[in-house]
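With one protein chain withheld, the remaining protein chains of the complex are depicted in position.
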Amino acid sequence: MFYRSGRRNSRHRYQQGKHKRQQNNDREAIPLVSSINANLDRIAGILKAPEDLVVRSFKIGVNRHACAIICIDGLVDKALIQNQVIDPLLHHFTEQQVDSANKIATLVVDEVLTSFDIGENETYEDSIGSLLSGDSVLLIEGLATAIIIGSSGWNSRSVEEPQTESIIRGPREGFVEDIRTNTSLIRRRLREPNLRLITYKLGERARRTVVMMYIEGIVHPDLVEEAKRRIESIEIDDVEGSGTIEQWMSDSFLSPFPLIANTERPDKVTGGLLQGRIGILVDGDPFALVLPITFSSNLQSPEDYYQNWLIATLTRIMRLGAAFLATFLPALYISLLEFHHGMIPSKLAFSIAGAREGVPFPAVVEAFIMEITLELLREAGIRLPKPIGQTIGIVGGLVIGEAAVSAGIVSPVMVIVVAVTAISSFSFPSYSFAISLRMVRFAIMIAAAFFGLYGIILSYIMINIHFVNLYSFGIPYSTPFAPLFWGDWKDIILRAPVEYLKDRPRMLQTRDSIRMKRK
Amino acid sequence: MGKRIHGGKCLIAVCALTLLSGCWDRVEIDERGFVTGVAIDLVKKKGEEANEESSAQQFKGTYQIIVPAGLRSGGNESGGGGESYFNISASERSIMALTARLATKTSRTPYFEHLAIIVLSKDVVKGKSADLADLLDFFLRDNEMRRDVKVLITDGKASDIFNIKSQNEKYPLAYIESTLKNNFKSNYMLPPSRIGDIHEQILKDISFTIQKISHYEDGISLVGAALFGGDHAFVGFLSGEETQGLNFMRQQIKGGVVETQMDEQIVDFEVERAKSEIHAYPDGDSFRFVIKVRAEGALGKSIRNLDVAKLSTITAMEEAFAKKIEAVCYETITALQKEYNTDAIGLLSYLRQNHYRSWLKLKDNWDEGENLFSDAKIEVQAKVNIRRLGNINQSEGE
Partner (left out) sequence: MSRRQYDDNRISAPEMTITVTSMIIGVGILTLPRVLAGTTESSDGWISIALAGCFGMLLAFILGKYGVLLGNETFYDFIGKLITKPIAAGLMIVVMFYYAMYASYEVRAIANISKTYLFERTPSEAIGLTFLLIVCYAVSGSRIGIIRLNTLFLPFVVVLTMVVLFLSNTIIVWQELKPVFVTKPGPLLTGAQESGFTMLGFESILFYSTMMKRPKDAPKAAVFGVAIPVVLYMGIYLACVGIFSQAGLQEIGYPAIELAKEVKIPGEFFERMESVFFTIWIMTIFNSCTMAFDMAMHAGYSVFKKGKRIHWVILLAPIIYYIGMMPKNVIAFAKYGSFISYIGYGLIILLAILYPFAKRKVKRSWASGSTGGNA
């Protein structure tokens, strides 16, 4: 939100993008009038004179010219207004003798006010919009224009480590709710002149600021076009958070898999921007969106780049194994114990059969009971306050599992299976992907209950068919496995040594594909 | 895109309805009766059916089924509450009927995927009406069993073997199973005979051997071999030494001891590996064979005051062992050629692989018909290499 100070035809932020505010707005674009009191009354009338609307009237200059400054208490930094607006106006405007309001306005803006952000607007709607965003509106008697002074200063959370995505090594900064802080976090990491931040105000009634970021010259222009088109077509009352925008912008609402990544970490966003993706920040939500993503992005975590390539590669392989376990292990348990007893080595088969002697339920029912119990525990653990939540998780798991085994409801092997599944599903960097796998796991368990191993393989085929026909902003979800982009394989499971990570991912068809010049 | 997914998902929904009718193959693991071993004996049925078919005999099959709960040692409950296995038997004319009959006798239906051992009594495989191939047909055809199942032939009653108590193992078949793999310690027994290999040997119409198991009061013994000749009929048993010779000539040695005498004292040689090369030279209509055996290993037991550090001693020992090996081999050859007329050494296969055209001519007359095998000249040349001497030199000084 960079204003060019002092000029009437300053680029208004509403004029960026092809926003349809005029058509959908039921507030009329009524221009301001010259009379200060009429303006004040009108504004107070539209807002129905709320308690926190503060009006400070004063007279400036030798001629005791009437001025008033309006702001909304709680949204503004009062000290700033006092020091930068009221003080200069009252004390430094004394000697001038000016007759017309226009000249006063020019003088005020050019020579008196010490504020940084200054702009102008001419309609009630815009003025109220500025008021509600934390700016102060300065009205001068005789001027049919309002001077907008940026003075926002509200309490917001300080930058701290992201809760959901902690890593061992790497920056511990996470996004907060205030969008200005968030954009500053991005700018600090990427001091790139080609970084474009395009602002939108989305939501008819909430006017939430949404910022779309990309690096011009790297990202494919069609991608930017499409993303812009999708954002601009959102017409609802409020986009509550980045999750809502994510759902509006996704290609398919039927797929359980995430088509747009969300993250609290600035380094993930800047990493994505440098790869040729687009980032989106939403005011009021610490989760940023990165689009487009494909299946391979779910396996990556920024931590992989801060460590040695061998460790990173092995960790990624382990993650892939964890993905496999988290999805298929309960289903494999069901199919091995119900259908294909021959596949278990003899001694193990006998011992499992012995352990299951007294258990009343078939393995299928047992598996479902335990899995559902685990899901309940997980949900409960999130709602409870931190210290209790962790205890419940551990206690719940141990005690319930132990008790269930002693009571003979489940067999010990099932408890092990469920525990391993739960641990594997927590080892992902991407929470949305972990959730999708949870859903898929149940579906595969049902398939295994009907057809055993055959059911599992058919479900696997079905998931692949789904991936292959799923597109995220035009890129097939199964890229770079199919279509094959060999160059991109350097960074999916294997994380090649840094000397070899020269190019940006081919699948994003970036304009500038070299990120590192050879020595 | 939405349309396409809807179309596909509709089809899936339709199929889901049909699936709700039930899962057919789901069987709880603890409802299975794991059969680990099958023993087959011959039972002559007297009386009524003597006029029906010439085969008035039936097979008595004994199945050993595991009780998994009894396998748990220690644990929460006091262990040893029950046995870990039980044997049930029935008599029928075929194995398939046996299985069906046994299903009516026990709560756990017989389940063969973990079948490990089949024991056949020698009466069952002797003649035309009791045929090895017929018996094994069920075990080969049904998908539950693997070709890895081991077959053993026994002298007496096969079902007696299933009642042996063992100290170390929980059920008799575990005892048998681990013992039959011990051919790396003793070369008086054959390597395990897999049913798949037997099937191939029957198909190739060659003679072969199967492991022999004998029953004593305090356990079992796997010394010796059961010999099967033309038309895969049981011909006889080989003794321990004859089996050793056979092992040497067929390159089946994985370990074991060769014992001989030097200066009227016993010396032992521990074989680690042995190679055998067959060479065939045309000899009239038939062939003359030279079998070269090379054995390598360590000195097991020496004479107490023999200085083994000297090269001459070692050489003398090596020669003594080599002669012993040759003697054993000749013993086997004599038995095979004169007594049984059966080529279990694999010479016919060798001819097929290396002298194909001649093989085509004489394969029907090898150990049947003209019995060319019995007249063939076979020479054995053995060489022994003692590589290690053990920890000490002499156990008693000069």
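Which chain is which? They are A and B, in the order written, and residues in each are numbered from 1.
Following the convention adopted for this analysis, contacts are C-beta pairs under 8 Å (C-beta built on N, C-alpha and C of every residue); 3 or more make two chains touch, one makes a residue touch a chain.
What you are looking at is a predicted structure, and each value in this text was computed from that prediction instead of being measured.
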| item | value |
| --- | --- |
| Partners of the unshown chain among those that are drawn | A, B |
| Option touching the unshown chain, where B:126, B:157, B:199 or B:383 are the choices | B:199 |
| Interface with the unshown chain - residue positions in subunit B | 1, 3-4, 7-9, 11-12, 14-15, 18-19, 23-25, 113, 143, 146-148, 196, 199-200, 203-204, 349, 352-354, 356 |
| Residues of subunit A in contact with the chain not shown | 220, 222-223, 226, 230, 251, 339-340, 342-346, 451-454, 456-458, 460-462, 464-465, 467-469, 471, 473-476, 478, 481-484, 509 |
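Definition applied: only the chains that are shown with their structure count from here on.
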| item | value |
| --- | --- |
| Subunit B-touching residues of subunit A, taken from the complex the two chains share | 251-252, 254, 337-339, 341-342, 346, 349-357, 359, 362-364, 449-452, 469, 471 |
| Interfacial residue positions of subunit B with respect to subunit A in the complex | 1-2, 4-5, 19, 23, 25-30, 32, 34, 36, 66, 68-72, 111, 113-114, 116, 144 |
